[in-house]
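The block that comes next holds subunit A.
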Amino acid sequence: AQGQTITAVMHSSLRVLDPIITTAHITRNHGYMIYDTLLATDHDNKIQPQMVEGWKVSDDGKTYTFTLRDGLKWHDGQPVTADDCVASIKRWAQQDKMGQMMAEMLTEMKAVDAKSFTMSFSEPGDLVLRALAKPSGIAPFMMPKRIAETPATQAIKEYVGSGPFKMVESEFRPGLQVVYEKNQDYVPRKEAPSATAGGKHVYVDRVKWIATPDAMTSVNALVNGEIDYLEQLPYDLAPIVESNDGIKVEVLDPMGYQTVMRMNHLHKPFDNKLIRQAAMYAVNQESILQAQIGNPKYYQTCPALFGCGLPYESKAAEEISVKGNIDKAKELLKQGGYDGTPVVILQPTDTPSVNSQPVVIAQALRAAGFKVDMQAMDWQTVVTRRAVQAPPSQGGWNIFATNNTMIEALDPLRAFGVVANGPKAWFGWPDVPAIEKLRLEFARATDEAQRKDLAHKIQALVVEEGVLLPMGQYFVPAAFSKKLSGVMPSPVPVFWNIKKSAG
Partner candidate 1 sequence: MNHYHNDGNRASAEAPVLTIEGLEVRTPARDGVPGRVVVRGMNLAVHAGETLCIVGESGSGKSVTSLAVMGLLPRNALAPVAGRIIVDGEDILQAGPKRIRELRASRMAMVFQEPMTALNPVQPVGRQVEEVLKLHTRLAAAERRKRVLDMLDSVHLPDIERVYESYPHQLSGGQRQRIVIAMALILKPRLLIADEPTTALDVTTQKQILGLIRELQTRHGTAVVFITHDFGVVAEIADRILVMNRGEVVETGTRDQILAAPAQDYTRMLVSSVPSLIPQPRPALQGEVVLQVRSLNKLYYKAKKPFRKQESVAAASDVSLTLRRGEILGIVGESGSGKSTVARCVVRLIDPSSGEVRLLDRDITGLGRGGMLAMRKKIQIIFQDPYRSLNPRRRVGDSIIEGLLNFGVSHADALKQAVRAMELVGLSADVLDRYPHQFSGGQRQRICIARALVMEPDVLVADEAVSALDVSVQAQVLKLLEEVRQRVGVGVLFITHDLRVAAQICDTIVVMQHGRVVESGAALEVLSRPRQDYTKALIDAAPGRDWDFQNFRPAPSAA
Partner candidate 2 sequence: MFNFILRRAAASIPVMAVVAAVVFAILRLTPGDPAAIIAGDSATPEQLGEIRRMMGLDQPLYTQFFMWIWRLLQGDLGTSLLSGVPVTEMIAQRMGPSLALCLSTITLSVLIAVPLGILAAWRQGRLLDRMVMAGSVLGFSVPVFVTAYVLILFFSLELRWFPVQGYKPLDAGLLPFVKSLALPTLALSTIYVALIARITRTSIIEVMGEDFIRTARAKGLREGGVLFGHALRNAAVPIVTIIGVGIAMLISGVVVTESVFNLPGLGRLVVEAVLARDYPVIQALILLFAFIYVFINLIVDALYTVFDPRIRY
């Protein structure tokens, strides 16, 4: 009755509606539906203006002035003002890691008039642009001032943005469905759309995200024409869909994902670098990826911590990360004086994308001579357990595996897994000051070649020290009905530019 609707099954269900408070991808995706960003990153990883008309840099390179473009309106009809943006940036900068980095250098941020504001920094650099164009992690979405003034640790209660879609709050069912309708007042940019940048033209009336708890069910529903779009097609079910004339299977996020292994540096046996290396040598990417993905079309072994085919690609420490070498592992184990302390591996059982890695890791470690204690639990328990710093015997852990989207691990600043400042670092708490030093240099570097070199060095250190082990890169195909046209490649699934034909 409401004209054209796209029904989509997303990778998970939407419950948390505040895109600043969580890094959950589904909430980020929701953010791109109803909010807009000041800057954006295009398909070629170039920074583009989005809500702003443009920006000016002062001669000393320390002050940026941003000017909003015309016609921006909140969903409640109020115009978007510079004040709103200042408040939004403030809130975001408290939550996002890159934002925090930026905030440390920020000396002043203020609205100049209704449509422009300035940001001044203690040092010259373009960090502000990279931060504000950040497409993932916590993306800097703009909200009206009254909402953006909600403390950063409290979830917002009002969902008013200026993005191309409006949320139909009456139809929101936490965990089940969320419905968006076209924002008639939205003024798209003139440029062609490109990833999260460019003109966000909406051609359908409504977009409905539903959640299905069962992969099989979603695929069947797609085949049966009950849904139009499946964000993540389970690899093993691809053949069913591929053989179907009405359905297109396509990898929309060209950067893909990376699966990683993390060891706990605080406790035996992985407080010993040699033993960490032994574990890393034991694992080989191919079998991890085979078990996890299966179909070689969708994965590649990759030594690059910051992504193969991406700006900071490097082959550093390749011999450790890619092939694996069981003899070397055994030798290192002996050198490290492994005393048979069992390795506690956290194994989630309810989340397909991380179910298989621990199983393969366990088998590899056993082959190398480790004693392994697999502990199965649901993902929520993994999430809690991995934060426990106590020894494995008292509820702690030694190994867990997870996945990163490459867009969040694109460079040493975004990649939270390479942070190595001890107790403040991500779970596993590696303490390698050399890495931190290089990262600081990276943040300050302005020359791309210099950055590449730094990234290369960081990668070598990260892997050799056993901070984070990349276990391969993979790509997630989306499947959608051929009734949809204009589905764009993008690291974030977007629903503008899509047209739906009848019938």
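Going forward, a residue touches a chain if its C-beta (ideal position, glycine included) is under 8 Å from a C-beta of that chain, and two chains touch if they have at least 3 such contacts; residues count from 1.
Selection rule, in plain terms: all candidates are chains of the complex that A comes from, given by their letters.
All values derive from a computational prediction rather than experimental measurement.
Trainee: Among 1 or 2, which chain makes contact with subunit A in the assembled complex?
Mentor: Contact with subunit A is made by candidate 2.
Trainee: Taking the complex as given, what residues does subunit A use to touch candidate 2?
Mentor: Those residues of subunit A that touch candidate 2 are 13, 15-17, 21-24, 95, 97, 137, 153-155, 157, 173-177, 210-214, 216-218, 220-221, 223-224, 226, 350, 377-381, 383-385, 387, 395, 402, 408, 416, 424, 426.
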